[in-house]
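Written below as structure tokens is the structure these notes are about.
Missing here: one protein chain of the complex. Every other protein chain is in place.
Every chain is named by a letter (A, B and C) in the order it is written, and numbering of its residues begins at 1.
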Amino acid sequence: MVGEPESLFSEEPLKIRIERHNFDRLLMLSDGVFAIAITLLALDLRLPEHWDGSAGQLIHASGRPLIGYLFGFGLVGAFWFMHRRMFAQLARVDLAITMLNLLLLGLVGLTPFIARMIAEAGPNRAIGFYLAAVASVLGSIALIRFWGAARPRLLHDGVDNKQWAIDGGFLAAAALMLGGIGMWSIANHAPIPSNGFAVVIVLMVVGKQFVRRRRKR
Amino acid sequence: MVGEPESLFSEEPLKIRIERHNFDRLLMLSDGVFAIAITLLALDLRLPEHWDGSAGQLIHASGRPLIGYLFGFGLVGAFWFMHRRMFAQLARVDLAITMLNLLLLGLVGLTPFIARMIAEAGPNRAIGFYLAAVASVLGSIALIRFWGAARPRLLHDGVDNKQWAIDGGFLAAAALMLGGIGMWSIANHAPIPSNGFAVVIVLMVVGKQFVRRRRKR
Amino acid sequence: MVGEPESLFSEEPLKIRIERHNFDRLLMLSDGVFAIAITLLALDLRLPEHWDGSAGQLIHASGRPLIGYLFGFGLVGAFWFMHRRMFAQLARVDLAITMLNLLLLGLVGLTPFIARMIAEAGPNRAIGFYLAAVASVLGSIALIRFWGAARPRLLHDGVDNKQWAIDGGFLAAAALMLGGIGMWSIANHAPIPSNGFAVVIVLMVVGKQFVRRRRKR
Partner (left out) sequence: MVGEPESLFSEEPLKIRIERHNFDRLLMLSDGVFAIAITLLALDLRLPEHWDGSAGQLIHASGRPLIGYLFGFGLVGAFWFMHRRMFAQLARVDLAITMLNLLLLGLVGLTPFIARMIAEAGPNRAIGFYLAAVASVLGSIALIRFWGAARPRLLHDGVDNKQWAIDGGFLAAAALMLGGIGMWSIANHAPIPSNGFAVVIVLMVVGKQFVRRRRKR
């Protein structure tokens, strides 16, 4: 980064240098938070009090925490994957995207807490909060997509900003559905009925197909 | 970094290589500490003893820790933001900036402890220590700004070192005000009176306007 | 990464930029997880209740955790080493390698849990789970090797994809052997007989020699 000491810097190079610095460090911070969230998930895996070395006792005592680990890991992994795909198409970041990304990282940092819910209270009780967490992360990714669609200067030249708006819309719809179901589950103190889940998944698959078809045209 | 194996290295390239290495690694260490401080904040979020799955019980038991998380997250996020803006304008780092930055990281590493104070003792009791922490971080950023202003060689060629001195002065003034209020609150065992806060915020906004106006001239 | 703002981006540059972004961020996430797994291992090292400052009491109380730390550290270090050697030969990553790598990171994230097993229950009881963890990581590395061998486009041009298949086969065989021994130990509640270990190590050394000899031809 100290790379060009003999070149004559004009006002423009400083601007470019700041843009690159801002972009790179946002990603360094983000990947750090993702990596730590993944690894902290395993901190709650505790052994049974007087473990005799058997797998049965281990699963009996650590079964729920292991399920919490799997759910949390899948969540952080999926968020990281969506984050990587989105930022691969961004050329630079502005103040709004930095702020939205910090919001996203704050939500990712809460994932170990959600995993702990599943570990201690079981999936049925925690599922509402789990869905609410998924929905809020999807929502913040949708906001970044919308912002990028409205400011094509931020996108790589080869990227279609209409596609960003459509992807953002799809994510926002998914966030609203999952968040609604989660809030309903929290408010009613009830596990999610499986047919409700089935409807959502069908809707998401159909919507994804619709988004993909449009992309190819 | 092993990039130029066929070029004939003179004394100068080693110097440049060391400068780039020093700069890059300071940022890698810093972003690592920022990322971990953000994620560790959530470690103190514990579930109620016999959680029944309701949001009410959760907020009752985890309400203060959640406030601690929000305060701590806002703090680390704001420090990272100021750190990124400052280092985007630096071309290289010397021993003094490395040391001041390590001091800054040591203070950032204490943020989870401050968040724990808010979580366990409530915002009213912890606010003095919170302000003292903010003040010491602002103070160390101010010291880096002053140092950079006095050594323009460290700044990117497009950067005005007078502006660095002014920004440093603004940060130092803010650090003194917030630190003073914090120390007063700690010494007197008293929460901050809200009109005291109002005066500080008005002063900071006015000062910020003054700094901005000067920048445009 | 914002490097070329004046160049005219065609469809190809976006594709290359996405490839580089995907590759770099996979490594940033991976090294973050490896680094944290190493450091979290030491979290379980606790002092004796009323420590008198003597080394004897320390070893008596923290001896097992220290063994757990050594085993865990050796494990994460070896995995990181194999990971680095493999990705040094990869030119780009696709969806499958990303997914397999996430699986690998999820297993690496479990290492502190395995170290805790050794710390609390002693090596004899935990060895089965330790071997199962080693086997699953080796297995996921083997899968990445097989995938790379089948898609030479992902490999650096100077890399022989047949060698990748052979290395993958060697790792898969080692994973099957170690995993089998581990499962046997878990199922039978028994420590590993030392002659069983000796046979496995002889087989692995012989196999490694065979793989190396073929490489030189």
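General remarks:
One rule holds for everything that comes next: a contact is a pair of C-beta atoms (placed from the backbone, for glycine too) under 8 Å apart; a residue touches a chain by one contact, two chains touch by 3 or more.
These numbers were taken from a predicted model, which means no experiment stands behind them.
Residue B:112 is the one among B:112, B:139 or B:179 that touches the chain not shown.
Only one residue in the set C:67, C:82, C:99 or C:159 touches the chain that does not appear here, and it is C:159. In the full complex, subunit C touches the hidden chain at residues 16, 19-20, 23-24, 27-28, 31-32, 34-36, 38-43, 45-47, 51-55, 58, 69, 73, 77, 80-81, 84, 87-89, 91-92, 156-159. Taking the complete complex into account, residues 1-3, 5, 8-11, 13-15, 17-18, 21-22, 25-26, 28-33, 35-37, 40, 43, 98, 102, 105-106, 109-110, 112-113, 116-117, 120-121, 124-126, 128-129, 186-187, 189 of subunit B touch the chain not shown.
Heads up, the rule we're going with is that only the chains that are shown with their structure count from here on.
Two copies of one chain, subunit A and subunit C, form a contact in which under half of the residue numbers belong to both partners. Using the average of C-alpha coordinates as each chain's centre, C ends up farthest from subunit B.
Rotation angle for the C-alpha superposition of subunit B on subunit C: 180 degrees, rounded in steps of 5.
Ranked by how close its mean Cα position lies to the mean of all protein Cα atoms, the top chain is A.
Centre-to-centre separation between subunit A and subunit C, using Cα means, comes to 25 Å. Centroids of subunit B and subunit C (each the mean of its C-alpha atoms) stand 36 Å apart. Looking at subunit A, residues 28, 31-32, 35-36, 40, 43 sit in touch with two or more other chains.
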